[in-house]
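Structure in structure tokens, see below.
Heads up, one of the protein chains got dropped from this complex, but the rest are sitting where they should.
Note that the chains are named A, B and C in the order they appear, and that numbering of residues resets to 1 at the start of each chain.
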Amino acid sequence: MNAPDPAFGSRVRESFARQAVMATIGAQLERVDAGRVDIRLPFRDDLTQQHGYFHAGVIATIADSACGYAALSLMPAGADVLSIEFKINMLSPATGDAIVARGEVIRAGRKVMVCRADVHSVTGAKEKLVAAMQGTMMVVSKGE
Amino acid sequence: MNAPDPAFGSRVRESFARQAVMATIGAQLERVDAGRVDIRLPFRDDLTQQHGYFHAGVIATIADSACGYAALSLMPAGADVLSIEFKINMLSPATGDAIVARGEVIRAGRKVMVCRADVHSVTGAKEKLVAAMQGTMMVVSKGE
Amino acid sequence: MNAPDPAFGSRVRESFARQAVMATIGAQLERVDAGRVDIRLPFRDDLTQQHGYFHAGVIATIADSACGYAALSLMPAGADVLSIEFKINMLSPATGDAIVARGEVIRAGRKVMVCRADVHSVTGAKEKLVAAMQGTMMVVSKGE
Partner (left out) sequence: MNAPDPAFGSRVRESFARQAVMATIGAQLERVDAGRVDIRLPFRDDLTQQHGYFHAGVIATIADSACGYAALSLMPAGADVLSIEFKINMLSPATGDAIVARGEVIRAGRKVMVCRADVHSVTGAKEKLVAAMQGTMMVVSKGE
């Protein structure tokens, strides 16, 4: 996909650094390409639900940011991104060394972008699909 | 709604206490009625996105648990709850003193329960609807 | 809710009359209030899935229009509505004499409106909740 702002990478990294919750849970921004962003979250016991797996909301937190930043990477300079909504399916218990959310834009509109994210658990060299998101991001233009 | 297990309240409270992420973010279980559960989350700077509002994923975290425990309250003794999926719309910036997610079962099936949660921000005595969830919870029977 | 265009009722009725699929399936516009629209669909064998119930997509068709027109009723004169997305849960087999989708705006933004619709089956004087939708509608301003 084509990014209208060549500086999209630094713009995404700066915005990610301002999302305080990312540091709180220990999420790391990995790949930042035009229309594709990956976020990794190492396993931590204090982010779990009652069975010791990652809580669905924690999974949604990194998947939503992966979608949002995939969308932001395709927006013009000065624009910002807001989540309108998302839907996420939990496919398997999310455990292992870490989970990685891979967000991708499937439709880059002028006002609205639609994204999907697949979330995999990573245990050693093994990956397993644990969640799937589809969501809608709003382009917030400068001055709005 | 009718709870088949009269001890549903203690069952919900015990499970909530085992969701480590709830303590991590500071979420508190409030109302626990048959088919209705409220969870409150006081505002904290370290749970925010890039504009200083609660991150959508954090809102989803308490809304998902409110839905899940509303569902669990209507399940037979020995059953457990798993989130199959949820969808959430962000309606307004989530800020203020706290947010409260109010989960409610709209269909209590034997195998699957469907819930909605409304999330309000609370500022002093004023409330504002900031997010709305609809999700699907699975009844996990003892021994499964 | 407050409709900025006092002629919202005729605007909704005219647009509904142009949705050719509504006549094809036999759907009828009932209540048209500011922010609330009901659509009724009498049962027909040729709208069913493999068990003889209304197909989920047919239920979604009237629920989406009920949401869309609830949203349109709150838009300024000259604006039009487009569905961005919706999510629908099937709660019970949809059968009976008819189904009625009741759409309602839960957040009326300037650019985006968020709606819910409950769909009930009607058998004689008895109603049963058979589906629940939550969706997002875009305000398309004149000239866009």
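Simple rule for what comes next: contacts are C-beta pairs under 8 Å (C-beta built on N, C-alpha and C of every residue); 3 or more make two chains touch, one makes a residue touch a chain.
Keep in mind it's a predicted model, so treat the numbers as computed, not measured.
K.L.:
Which listed residue (A:11, A:40 or A:116) would be found touching the missing chain in the intact complex?
P.N.:
A:116
K.L.:
Decide which residue listed in A:92, A:123 or A:141 touches the omitted chain of the complex.
P.N.:
From the options A:92, A:123 or A:141, the contact with the absent chain belongs to A:92.
K.L.:
Using the document's contact rule, name the residues of subunit C that touch the chain not shown here.
P.N.:
Against the left-out chain, subunit C lists 15-16, 18-21, 23-24, 45-51, 55-58, 60-65, 80, 82-90.
K.L.:
Kindly note down the residues of subunit B that lie in touch with the hidden chain.
P.N.:
These residues touch the chain not displayed: 84-85, 87, 111-112, 114, 136, 138.
K.L.:
At which residues does subunit A meet the chain that is not included here?
P.N.:
Residues touching the hidden chain, for subunit A, are 87, 89, 91-92, 106-107, 109, 114, 116, 129, 132, 134, 136.
As a working rule, only the chains that are shown with their structure count from here on.
K.L.:
So if I superpose subunit A on subunit C by CA, what angle comes out, to the nearest 5°?
P.N.:
180
K.L.:
Provide the C-alpha centroid distance between subunit B and subunit C, rounded to the nearest whole angstrom.
P.N.:
Taking the mean C-alpha position of each chain, the two centres sit 28 Å apart.
K.L.:
Can you give the whole-Å distance between the Cα centres of subunit A and subunit C?
P.N.:
Computed from C-alpha means, the inter-chain centre distance equals 32 Å.
K.L.:
Averaged over CA atoms, how far is the centre of subunit A from the centre of subunit B? Could you give it in whole Å?
P.N.:
A distance of 22 Å separates the two centres.
K.L.:
Check each residue of subunit A and list the ones that touch at least two other chains.
P.N.:
84-85, 87
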